[in-house]
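With one protein chain held back, the other chains of the complex are shown just where they sit.
To keep things simple, chains are lettered A and B as they appear, and every chain counts its residues starting from 1.
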Amino acid sequence: MITARKHGIITFLSDFGMRDWYVPAVKGEILKKNPAAMIIDITHGLDPFSVREAAFILKNVYRSFPTGTVHLAVIDPGVGSPRHAIIVCSHGHYFVGPDNGLFSYVCSRDTGVYAIKEKRSASRTFHARDIFAPVAVSLSMGIKPQALGVRVRKFVRFKFPPLIKKHRLVKGEVIYIDRFGNLITNIPGTIKVRRFVINDSYMAPVGSYYGQTKVDRLIALRGSAGYYEIASYGGDAANKTNVHIGTKVIGYL
Amino acid sequence: MITARKHGIITFLSDFGMRDWYVPAVKGEILKKNPAAMIIDITHGLDPFSVREAAFILKNVYRSFPTGTVHLAVIDPGVGSPRHAIIVCSHGHYFVGPDNGLFSYVCSRDTGVYAIKEKRSASRTFHARDIFAPVAVSLSMGIKPQALGVRVRKFVRFKFPPLIKKHRLVKGEVIYIDRFGNLITNIPGTIKVRRFVINDSYMAPVGSYYGQTKVDRLIALRGSAGYYEIASYGGDAANKTNVHIGTKVIGYL
Partner (left out) sequence: MITARKHGIITFLSDFGMRDWYVPAVKGEILKKNPAAMIIDITHGLDPFSVREAAFILKNVYRSFPTGTVHLAVIDPGVGSPRHAIIVCSHGHYFVGPDNGLFSYVCSRDTGVYAIKEKRSASRTFHARDIFAPVAVSLSMGIKPQALGVRVRKFVRFKFPPLIKKHRLVKGEVIYIDRFGNLITNIPGTIKVRRFVINDSYMAPVGSYYGQTKVDRLIALRGSAGYYEIASYGGDAANKTNVHIGTKVIGYL
């Protein structure tokens, strides 16, 4: 069972951006109920409605936080519609947000999912402030998910993009592009790859750190998220190769 | 009377951006005097000198914080000039910043305004760090505004853009455009409007949530700030309609 702490940590991911008042309004509502809450931004800078990228970010970051942390994640094009609001309990962490696949990659065998009872007084456009934040803060103060929602068996969960393994190669794809232009693939660093070919046109040998190649040359590394990533040393591999999320990548063993 | 708490919350809004050292320098000065202060960013991403947009943001966000919160707001093209620095006490909250209209929309009948005594040692370009932050932190530690400034009757206050109501229509304008491209109007959600026409060319029926229309179609909703906003579902209404702040909007009752 998850034990939340009174001075709990609440992380916050959204597509709200940092220019408007949406992010601080959510934080204010949290602090109104728990002035000792520690709120840590994950990101608010994804393109609007980037549910899959957000799911990948949550997968990569949640383990850096102590168990008992509440992860509030709101990318919610369906706000106000009949879509569910859920609490996901997994790996000793809580996740709170809309039921649209955001938590697909943090689920485990012992995952418990609860549909949140909606309040009638909530706005139809800002559930982060009116529904999700109050639930997150309640969890951070030790209230059990059973008291906040009803256990459900069905929830939206999409599959991690699958690999195709052949004789001496593995076919995957680019699943995330970071701010440096590094191309993060779905090919785990545990597979022993010698070199990658992207989009049938660019080759990247596998190395062990960025600076091992020359400036502006491609190199593939075992990245910190556990997957191979293809970088251009001192440059931007995404710009260089004109690759997008979903572009095919072939690894030669 | 407002009661500030020792471990007080200080919100911070500016046009400083997040790239330079201006925002953390202000936070450091706060923590030097009150290491237990909880500092929450409102926004630092507005276009430089956007006083009216900042005033609208403050109006929308301050109520999400507990009473006693100190709201530090510095958009200050007149820094170093003889413009006043003020403390505004309103609705149980404190507001600290330059006297240029920033606090126009948070004033109430019982608003008390105090002109801050300037220190001679302050720089001429960075009053956020040298004057406003020390005042904000003093308020957060329970020091009364009377001890920090002199009560004044006159201060800069601009009017909220007025509505024109006719027989079966209401004329307003776009007063804010958010990061999703939603067009926020000055027409309160309490007025029963059936549809909106923007700029004599675009029509938006009133609905109750974004997803009620088709992708890329306009829809008007009662927004979370209490005003009608016009959105393009899954898209960007501002891009689609080429509308700016100040564009006229007509609501048909």
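To be clear about the criterion, a contact is a pair of C-beta atoms (placed from the backbone, for glycine too) under 8 Å apart; a residue touches a chain by one contact, two chains touch by 3 or more.
Because the structure is a prediction, the values reported are computed rather than measured.
Undergrad: Given the contact definition stated above, which residue among A:I57, A:V193 or A:V249 touches the chain not shown here?
TA: Final answer for the missing-chain contact: A:I57.
Undergrad: Looking at the full complex, which residue from A:G172, A:G223 or A:G251 touches the chain that isn't shown here?
TA: Selected residue, touching the omitted chain: A:G223.
Undergrad: Considering the complete complex, identify which of B:S108, B:S123 or B:S208 is in touch with the unshown chain.
TA: B:S123
Undergrad: What does the interface between chain B and the hidden chain look like in terms of residue numbers?
TA: On the chain B side, contact with the omitted chain comes from 16-29, 31-32, 35, 39, 48-49, 77-81, 123-126, 129-130.
Undergrad: Residues of chain A in contact with the chain that isn't shown?
TA: Touching the missing chain: residues 5, 7, 9, 11, 18, 38, 40-46, 57, 60-61, 64-66, 69, 178-180, 208-212, 221-224, 229, 233-234.
We adopt the following convention: only the chains that are shown with their structure count from here on.
Undergrad: If you average the CA atoms of chain A and of chain B, how far apart do the two points sit, in angstrom?
TA: 31
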